[in-house]
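Only a single protein chain was left out; the remaining protein chains are all shown in position.
Up next is subunit A:
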Amino acid sequence: MSRISERFQTCREAGRAALIPYITGGDPSPQQTVEIMHGLVAGGADIIEIGVPFSDPMADGPVIQAACLRALQAGTSVQDLFAAVREFRRQDTQTPVVFMGYANTLEAIGYKSYVEQAAAAGVDGLLTVDLPPDEAGELTGIAAEAGVELIYLVAPNTSEQRLEYISKAAGGFIYAVALKGVTGAANLDTDLVAGQVAAIRNASQLPVAVGFGVRDPQGAAAVARVADGVVVGSALVQMIADYGTAPDLAQRLQDAAAALRRGMDAATQSGGNA
């Protein structure tokens, strides 16, 4: 069983939703990424999502766009991020790591080389925002061979027919985009999210994680009641923007993750994980 499936199973048995924090790799510098990852785990993260910085992150909002720019200005390369995961794995062999990024990074390095290096470093899944299953082509076989799961997005306007199609291609978990828009956009509508998660559960056996609009413990708690996982990105990345030079940055992120964790756990214990 893959690390991702194992983790979702552990969460299910414990009656809680998985906390999936997102940070942009190499922000504010590649040296800090590993420390931040450990901090997030210490705060209660179940899966770490690492954004691979791209010069033109079209699906992201201004907060993550700025983070990409900071990471690139700090000289972050994909090799640095593979190295960070290798370093992380020396202490932590359990927490799944997912790389979220854009297709051109894979195209430039080459699908096969990218996937093999990612797998060797200890990356468990790839979520490539602008690479829907229709375009994944040869990547599908390469990823399967390397044991790297391809995670796909489902949007609020994804048709039922397409949902079936995505479910067939997807591995790891289904990432439900909670709203029409970019990352960090307006507050989410929890009723809509509940409906969306129910529709996905109809089509797929995979765990469902919700992202794009969860920014605080209250929002995380509301999503935790209906989904298997909660992705929090822009809110944490904004902390890196605000405290990037502070010596206790990793501790601050750990505290933020712990607050999200407490909110989610209180919600699932009181309301039940429906």
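One rule holds for everything that comes next: a contact is a pair of C-beta atoms (placed from the backbone, for glycine too) under 8 Å apart; a residue touches a chain by one contact, two chains touch by 3 or more; residues count from 1.
The criterion applied here is as follows: contacts and distances are computed from a predicted model.
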Its UniProt record identifies the chain omitted here, from "Monoheme cytochrome SoxX (Sulfur oxidation)", "Nickel-dependent hydrogenase large subunit", "Aspartate carbamoyltransferase" or "Tryptophan synthase beta chain", as "Tryptophan synthase beta chain"
Out of A:85, A:98, A:131 or A:206, the sole contact with the unshown chain comes from A:131
Please identify which residue in A:107, A:164 or A:242 touches the non-displayed chain. A:107
Missing-chain contact, candidates A:154, A:188, A:249 or A:267, resolves to A:154
Contact footprint on subunit A, counting only the chain that is left out: 54-59, 61-62, 65, 69, 72, 77-78, 102-109, 129-132, 134-135, 152-159, 162, 166, 177, 180-182, 185
